[in-house]
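Below is a structure I'd like to ask you about.
The complex is shown incomplete by one protein chain, all other protein chains being positioned as in the whole.
After this line comes chain A, so read on.
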Amino acid sequence: MHSFGYRANALLTFAVTILALMCAMASLSDNLNSPSPSAQIQILNFNWFQKQPHGNDEVSLTMNITADLQSLFTWNTKQVFVFVAAEYETTKNALNQVSLWDAIIPAREHAKFWIQTANKYRFVDQGSNLRGKEFNLTLHWHVMPKTGKMFADKLIMSGYRLPEEYR
């Protein structure tokens, strides 16, 4: 502590240690938040449904996504990544997941939204199991904090069915 340099060094070290502690506490404070997000997805239309030349089923659909994810945001939230996945069961695999749409929500003000969209990514099966198939649309989200632990959760919406015939 006898010289300028010693004191500057001691201060900087202590200051950064405390900063790390504050960030850890900010991350822990996220656990106090119990979010209650809500979402509905409505399928407006199956635009087309066909078998690709090499045998895989492919669907194009238009959906209406309504969601309120405001409760996911805390003071320590940087952004929220959301995606909608079609999930279904086949004889070969117990769980098939196909991502249809995604988005990055940068702030709480944008977390209550409504969007009508065709599938952003192709809905292709590994095989031709999609005719008349029952499937779930699941809204997954990853909460990305400014510091600390990342949270992920999902909301499953069931009761969707693909057409019986190609069109």
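The rule we apply is simple: contacts are C-beta pairs under 8 Å (C-beta built on N, C-alpha and C of every residue); 3 or more make two chains touch, one makes a residue touch a chain; residues count from 1.
The rule is short, and it goes like this: contacts and distances are computed from a predicted model.
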Identity of the absent chain, which is to be given by its UniProt protein name, from "Protein transport protein Sec24-like At3g07100", "GPI-anchor transamidase", "Signal peptidase complex subunit 1" or "Dynactin subunit 5": "Signal peptidase complex subunit 1"
Which of A:F14, A:W48 or A:F113 contacts the chain that the document leaves out: A:F14
Contact set of chain A toward the excluded chain (per top definition): 1-2, 4, 7-8, 10-11, 14-15, 18-19, 21-22, 25-26, 29, 74-76, 146
